[in-house]
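A protein chain is absent from this complex, but the other protein chains hold their places.
Every chain is named by a letter (A, B, C and D) in the order it is written, and numbering of its residues begins at 1.
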Amino acid sequence: MKDGFIDRFLVVISTALMLTAIYTIFFYAPTEIMMGIVQKIFYFHLPMAFMAFLSYFVAFVCGVLYLIKKDIKWDIIGSASVEIGVVFTTLVLITGSLWARPIWNTWWTWDPRLTTSFILWLIYVAYLILRASVEQVDRRATFCAVMAIVGFIDVPIVFLSARLWRTIHPVVIKSRSIDIEPAMLTTLAISMAAFLLFWLTLLRIRSRVDFTELRIRNLEKIRRGGM
Amino acid sequence: MGLSLVILRKDLLIEIRRKDSVISMIFFGILLLFVMSMAIGIGRKVDPELASGILWISILFSSVLGLGRTFSLEKTNRCIDGLLISPVPPSSVFVAKTSVNFFFMLISEAVIIPVFFALHGDNITIGLAPLLATVLLLNLGFASVGTLFSGITAATRRNEVLLPLLLFPVITPLIAFTVKATGEIFAGVPFGEYSAWLRLMAAFGLIFSCAGYLLFDYVMKEN
Amino acid sequence: MGLSLVILRKDLLIEIRRKDSVISMIFFGILLLFVMSMAIGIGRKVDPELASGILWISILFSSVLGLGRTFSLEKTNRCIDGLLISPVPPSSVFVAKTSVNFFFMLISEAVIIPVFFALHGDNITIGLAPLLATVLLLNLGFASVGTLFSGITAATRRNEVLLPLLLFPVITPLIAFTVKATGEIFAGVPFGEYSAWLRLMAAFGLIFSCAGYLLFDYVMKEN
Amino acid sequence: MDDTSFLRIQGLRKSYEDVDALRGVDLSLARGDFLCLFGPNGAGKTTLIKIVADLLKPTSGTVEISGGQNLDGGIRSRIGLISHQTLLYDELTAMENLQFYSSIYKIPDPEDKIDSLLHTVGLHNRRDERVSTFSAGMQQRLSIARALINDPVLLLLDEPYSGLDQFAATVLSNHLKELHARHRTIIMVTHNLTRGLETANRIGILSEGRLVYLKDRAEIDLRSFEDHYFTHMEAV
Partner (left out) sequence: MDDTSFLRIQGLRKSYEDVDALRGVDLSLARGDFLCLFGPNGAGKTTLIKIVADLLKPTSGTVEISGGQNLDGGIRSRIGLISHQTLLYDELTAMENLQFYSSIYKIPDPEDKIDSLLHTVGLHNRRDERVSTFSAGMQQRLSIARALINDPVLLLLDEPYSGLDQFAATVLSNHLKELHARHRTIIMVTHNLTRGLETANRIGILSEGRLVYLKDRAEIDLRSFEDHYFTHMEAV
């Protein structure tokens, strides 16, 4: 009951925030001089990339917790998180490509940042394939936890290897300063907040589906006179 | 440690009896080397980095054959149940299987690399010591991640297929480091300029052999 | 013919239930595409023939996964004995398995080729009709030789390993024709100039599907 | 060696690398005979069954069934086999397995047949579950249904009772008796003396690749048979 209320609340808030973000992006933020209108993609591109990382981090934590506690809820949250992460990574790849076409005059290039994004995508799609090929619930949860941990350990290594290559992909957010116009920064912040809330909503709803399924299965068992 | 040795000895005995793991790895590696050289190299000057890419793709894809084997061996007749009910700790199994895989890779590399030099040796400087270091570091990383994952995929229905699927995405950084390092070795660059790559490879190997050692417990119990 | 359909239907049913053959083929194909493009393509202009080599190596190596599967399926619980004692002629099994493999390859190509264009599409002319012809001819040759050999290797102890080992040397000509033809298609050359390759591919496909049809009898009885 | 024999095995030998599994087996069965074959582990029983089913080639010797060499001719569609393996597809359900086998035997209107077989082996309520989820005995039961789907005239049974509970075993015994009454030719290998002696009309013992005993059931005295059986048991 209470959960349902929080969910509905989240949906409303994140929709509102998302609409605000879209408004700010198109009517408040200045149009970039060099790139023109395509630069607007940036406000989706970057938040999506961050949400993807956040998803994988959450999956990692859930993986560790599952192995320690053996509580299936961590598996459910972790896998939901990976699914969302894969969706966002896919969107990063797509938005990036759409952006790259006019700017770099190519859909794809073997730039390290792009390459690493693609590697992340591969790792977590492999996770989903693994998930699909194991049926027993405990076994699947354990393997997915291990995969989520190993995959996440890999993330910094993947990025490290990227830094060591020459790159045409811009590194904006350097260690301390951010070289970006204030209005753009505000827009980015709003957009970021909107995506964060959207991510949270998705995670809750997606894991709710699995929790419900689990409950249904248990109820069915009781009905069959098992439990 | 003693138990790892017992398992290691058994696996080697079985390999000596069947001879097929290492032979397939070697043959498949050479095959890949040829097919790729043919598809890519014909009428093209193969520079050091490209050559290094061809070499490692051949070695790594052929090594997967050996990897999958070490576990499917234990699944026939459910020998793995014999290990699971016994007092052998899963980590000993991990050490044994990683060593077996490391060793099989070494043997097959000892054949594939000379063949590679015969094919592409013209444009390439041969630095034996640094190459050996690269090989050993690569094998460490590959064998430990590979053993962990072959433990996972052995418990699924389609072991031989799923293994490369899981493995390659995760070891892409290792492949990238190795290709880079070897490319520079082949180009005859001084050690100082590529030692960073070797250090990264060592880090990768260490991190993942520890992760494998710790996680293997959970994996093996699910088999 | 009727019997082939029965077996074909069963294989598709099993695939629908497990979903894993086609998915693994697709994923492994993309993985190979990516690893090779990365190892070879970084900082290099990928010309049409090189691109064509990368594409076909990815597709063919991933297709082996599906091939091995169609027979290992029959070996678990020795279902193949069930076929052997029955009045089903081995040639019907051949037709069924070749069709399954042909079909699985087609599905996976339908995904891999678009991804390939996304990665390398810039320097490449897209000729849809001739490409489709190439794909169909390649699949015919590959699926028939592959089915024959998967029948052979299924009778050995290490089916999944031996299969590519036997298969690739035999189909090297087919690969060469395909890479050549596709390279020219990608280069935007007019049909007349590469139609010879396509004719060679068709000849290869026909010869080997007949050979497979005739030889399969002997192969299957040894299982 | 009468001319009317349905199955005739002559001078059958089979050598594997180190072992001579069959060292000259001669046997002839009339249509409607039910032979139960006993023998110590490693005697060559499975090897014999496989050769009769044309799944294994003999080193020398011949098997003629219904006049033709090695199953050529129409007889192939009327053979049933139960072996150490189940010959079932793990990923298909019980129902789908039987449907598949009935279509390769081109059985017209198989539904009723499948239904009644599933009832016989007691798997009717599990018919839509995948075989991989079945227990060992349930798989053996389904394997029996599979072997009977084409209403075989020659039935080759290699340890059909293995894994079956007593209830299923009794059902199988009764079914075999009925098939025997309907003049099906049956060769059964088993280690279960009671079941074997209660159903078959001919009893054989295979030991070290030779048929050392072959008698009509009617002529056999139970006590002396057991003694006989045990004298041949010591050697693997």
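As a working rule, a residue touches a chain if its C-beta (ideal position, glycine included) is under 8 Å from a C-beta of that chain, and two chains touch if they have at least 3 such contacts.
All values derive from a computational prediction rather than experimental measurement.
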| item | value |
| --- | --- |
| For the chain not depicted, the shown chains it touches | A, B, D |
| Per the touch definition above, residue among D:Lys14, D:Arg76, D:Lys113 or D:Arg141 touching the missing chain | D:Arg141 |
| Among B:Gly82, B:Pro114 or B:Gly188, residue touching the chain not depicted | B:Gly82 |
| In chain D, positions touching the absent partner | 16-19, 38-43, 46, 84, 122-123, 125-126, 129, 133-138, 140-141, 159, 162-169, 191, 193, 229-230, 233-234, 236 |
| On chain B, residues whose C-beta touches the chain left out of the figure | 2-3, 6-7, 10, 13-14, 17-18, 73, 76-79, 81-88 |
| Chain A, residues in touch with the chain not shown (by the definition above) | 135-136, 138, 221, 224-227 |
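In the analysis below, only the chains that are shown with their structure count from here on.
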| item | value |
| --- | --- |
| Chain closest to the assembly centre - both centres taken as Cα means | C |
| Approximate Å spacing (C-alpha centroids) for the pair chain B, chain C | 26 |
| Between chain A and chain B, centroid-to-centroid distance (C-alpha), Å | 31 |
| Interchain centroid distance [CA atoms averaged], chain A/chain D, Å | 59 |
| Multi-partner residues of chain C (at least 2 other chains) | 18, 20, 24, 27, 31, 38 |
| Multi-chain contact sites of chain A, meaning residues that touch two or more partners | 122, 125-126, 129, 133 |
| Pairwise chain contacts, counting only pairs that touch as defined | A-B, A-C, B-C, C-D |
